[in-house]
Every structure is written in structure tokens, then in C-alpha cells.
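Part of the complex only, each chain left as placed.
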Amino acid sequence: MSVLFVGLGAMGAPMATRLAQSGHQLVLCDVRESYARELARLLGATHVPLAEAGPAETVILMLPDSPAVAAVLDGLLPKLAAGALVIDMSSSAPAATVRLAARAAERHLDYLDAPVSGGVARAVTGELSIMVGGAEPAVERARPLLAVLGSGITHVGPSGAGHAMKALNNLLSAVGLVAAAEVLAIGANFGLEPQTMLDVLNASTGGNHATRVKMDRFVLSRAFDSGFSLRLMVKDLRTALEVAADTGTPVPVSALVLQEWTAAGRALGHTADHTHIAAYVEGRAGIELHRTAADPSADRRTEDAR
Amino acid sequence: MSVLFVGLGAMGAPMATRLAQSGHQLVLCDVRESYARELARLLGATHVPLAEAGPAETVILMLPDSPAVAAVLDGLLPKLAAGALVIDMSSSAPAATVRLAARAAERHLDYLDAPVSGGVARAVTGELSIMVGGAEPAVERARPLLAVLGSGITHVGPSGAGHAMKALNNLLSAVGLVAAAEVLAIGANFGLEPQTMLDVLNASTGGNHATRVKMDRFVLSRAFDSGFSLRLMVKDLRTALEVAADTGTPVPVSALVLQEWTAAGRALGHTADHTHIAAYVEGRAGIELHRTAADPSADRRTEDAR
């Protein structure tokens, strides 16, 4: 099956590579044309300038945001034949996705939103988690292709649902991390050991992904190297809050948490790792959270952090 | 070993029962004297009016709050001989506990705070989770007694640390439940299925105890029967926020969440189950979260909810 793959960034390049290696005929496309040409050469694929990208059976997009997706599809949709399949794997805004899917439907195209989580490492190994929004037949049609890229493929609802679900997961993750940092900061200022608190929380009702994984691995270790930046988290939170606003859903806690991340981005730089939010909460509280000096458990945790 | 047990409420009565059944010599005490007399008769124990409660080797308190604990100890501490052990298993305020422990130390008494979680069911089976604050030798001394009541006994720090830890766990749990409700409300208003969202969140970074247990069992089921009331949660949150204020720790998200619970208590009544907070968030968002009509997984979850 021939696939036009648009967007060869940190995630797009390894994803395209896996598709080429699994025998798909690829046409690569990126704003950086010489880079697309070089990658095509390495993968035994072809490349095409964006302006000339034309008919294709399947199109995969892996772009920075919704405006970029809309710009590419403004040129591309009119060139696609009825029956073609478009898969937007970017982290786009659900409202924009709904509009683009409607335009695609008018042209009798299949349209899916299929954002991913797992980071570059899992893009390389084809173990991404993929949340898919769109009609059931289109999802089944795309499944073999998606199976090359990810190990967990969940059909979460109609068009836009994939993009919404990704933003909502990151929102709940973001609240959990900020709240865990607040709770550990209170406890540490009272005299409790961070590691002891994490053990108790994880054995009780306070546990969340941050207390189970991120706090120990990225914060207490002072490594702050999850590979997911503050900037990207802020973008996902704005997306989630826009869905809330567009649906008239009041979410005071979520709205406040976005402001916390905005402040942390100002204070620490938007390229900082997103787990630095804990350092922001700590700094405001006048403490720093560390692993206990001689804690033999320091490296014991091995669950995945994304 | 003879034990004076003060406070025979919903939790205290089964705890005293276990101690009696495991061979401890008990003296029971409660403001409701006739109830204490009757329970003593059933357990083959003795009872004593509060005003006459006197010297004892060990005293266990299971009372509503810190003022009640302080009132009992005002009368009792002077009557205890040096070397006696006092264990406050109530959910008291850490600052008050620190003061009482200091007064106990002046009289050469051992003093522990040892609040529990797990609810009445686990009090009956002796499987409570117990967070202990105090000096190491006192903890070791109390361990055989505590082992009759709980299966998970964690020494979390000096005096007050147990009470602080319990409040902090419930704070993080409370934030997690409110935030999960907000996220599900946004998603539901956008068109996503609650159960699908929970599955994705639990497989990703958004998961917390609410998404894993409470949301499905108590909220989507519309059962709201966790057995832990809004009133008690508000009390624990106030305790946690007082520790934050006393230690000068800024915690905007936690402070906001306490207000959410306060509002829910006003709207739904303070005796409502604490999981009704989700109904409060739903109502504000104009939706109601349900299990999917024919969901075969509806009863699959069996993790503990407390």
C-alpha cells in the first residue's frame, strides 16, 4: 500500500522508518525538503515537495499542531480521490479535527485522528499507544498500518475523540503531578520523608501515576529527564481547556492547574522537562525534595514513565 | 497487658472487640456509659466512667477529633504513671498532637499517633492500614498491639507524622477524585464514553486511585456507597490545609479543592458519601456519568476502594 507521510520531525522520522522497513511504499514530505530527500534515500523511498504532493491512497500527518495540519490539508484534500484515507497522528485540537473530518467526508474520504503517546523511544520500537477517533470501518482499514507503529490501539470514539482523549489524559496527569508536588511539599515542610510518603500514598487512596513513577524517577532523583517538555504539556492543557470551554464545562481545578504550568514555563523556560513543575512547586514552598541519603530503593522502580 | 480503650464508635467498637478476642485485658470507656457497660459485658471486659478512668499501662483513644482527644487527656494524663503508653488512633490535627506528645513526654509517658484507614469492614477483620508517628522504641513497644488491629503498620516519622500523613493521603485522594470528575465531564460533554476514558487513563499517565477504583464502582454505578462521608473528607482536608498554613506552604490547587468539597457538602448534605463530589461536578457540567448500557465489565473491578 502506498503511503504519503507528511511531517518528519522527532516522532515522524522513526515512524516513517518503521513503515518503510515493514514493506510499505512510502512517499516522504517535509517542509525541510533536503532532509526529506535524504531520509527517502536512506529508506529506499521517494520524496515529494509539499506543493506537489498529490493523489495517494493513504496520507499520514505528523505535524506540530492544528494550524499546520489545516494548512497542509487545504492544499492536499482537493487532490485526493474519493476513498482515500487520511490519518492525522499529530496532537491537534479536537474542534479543528471535527471541522477537517467534515470537509473530508464531503469529498468521500476516510478521516481518522490518531494521536500517540510514548515518546521517541517507543516510536522507534513501534510500541506507541495510539488513541483513534473516527468511524469504525475507517479504523479497521487503518489498523494494519497503525499496528506497525503502536502496540496499544484504542478506538475511543468519533472524529476528534482521539485528540480530545489525549489532551484529557495529559490534563489529568498534569493535575496529578502538581497535586502530588503540593502534598509532598506540605509533608516535607512538616518533617516527613518524601520516599516514605510515596510508599504510603501508593499503598492507599492517594496514589496516582506521579506518585508511582514520576516523583521518584524524575523529581527525587533530580534528573528531570522524562523527555516530555513543559511547552508540550502547556499546549495539551490549552487544548483540553478549549474543549471544556467549547462544551461549556466548568472545570476550576483544571483551569487553575494550567496557570501553574504557565507560571512554571515562565520561571524555568518552556524547553524544561515537564517534571520541573515539581521544582516550581518546591521552590515556592521553600524546600527541595530528595531521595533519602542511603535509600537502597532508589533505583528499584522500573515501571514506564510515560 | 491491660488496655484502657476510650471511644467506642463505629470504628472503636470493632477494634476493641478484636483486642478483647485476642486475649488483652480491656477496660472500656465511652461518653455513652450504658453502651460501654453493655459492650464490656459482651466482651468479658470491664468498663469505667470517663471521670474515673485512672492509671493504665496502655491507653488507646479512638475519638472524633483533636478537641475530644485533648479533653480526655486533660483529665487522664495526670493520672498515668511514668512509662505508660498512650496511642491516639483518632484522626487528630497534627499540631495538637505535637503539643499533647510534648506534654506526655514531660510526664515520661510514651505517646504515639496512629490513625487508621480502611473503614469499618477492615476494623472488623483487623486489616486496617495504620500510619504511626512517634519515637522508634514506643513504636516497637506498640507493635504487637497494633498488629491485632491492622495488617499494614508504617512508622512514618515523629509525633504528629501519622496524623499528618493520613490527612495528606486523603488530600491527594480528594484532588484526584475531583480532577477525574472534571476530566470525565469534559470528555462526556464532547461525546466520549466514561468507561472508555477510564480504560485509556488507567493504561496511561492519567491514572489515579479514582480512575482505577472509585469512579467505576461508586460513581458510574450510581451507588455512591464507599462508606466514607463528605463530612469526614472535609475534616481531613481542613487538617491538611492547616498543616500547609502552619508550615507556610503555598498550595493553591489543594486550597481550591477544599472549597469544592465545602460546596458539595452544602449542596448534597454533609452525610452524603464522599464520592458524591463527582455528582456535584457532573451537575455543574450539566451531565451524568454512567456505565455503558451493556458493559460486561461493570462488575469486574475488585480492588479495594479505600
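Order as written gives the chain letters A and B; numbering starts at 1 within each chain.
We adopt the following convention: a contact is a pair of C-beta atoms (placed from the backbone, for glycine too) under 8 Å apart; a residue touches a chain by one contact, two chains touch by 3 or more.
Small disclaimer: the values here were computed from a predicted structure and weren't measured.
Because all chains derive from one sequence, the complete complex can be expressed as a copy number, which is 4 in this file against the 2 shown.
Everything that follows uses one rule, which is that only the chains that are shown with their structure count from here on.
Note: Cα superposition of chain A onto chain B, rotation of 180 degrees, nearest 5. In the complex of the two chains, the chain A residues touching chain B come out as 94, 117, 129, 131, 152, 154, 156-158, 160-161, 164-165, 168-173, 175-176, 178-180, 182-183, 185-187, 189-193, 196-197, 199-201, 203-209, 211, 214, 240, 243-244, 247-254, 256-257, 260, 284-286, 306.
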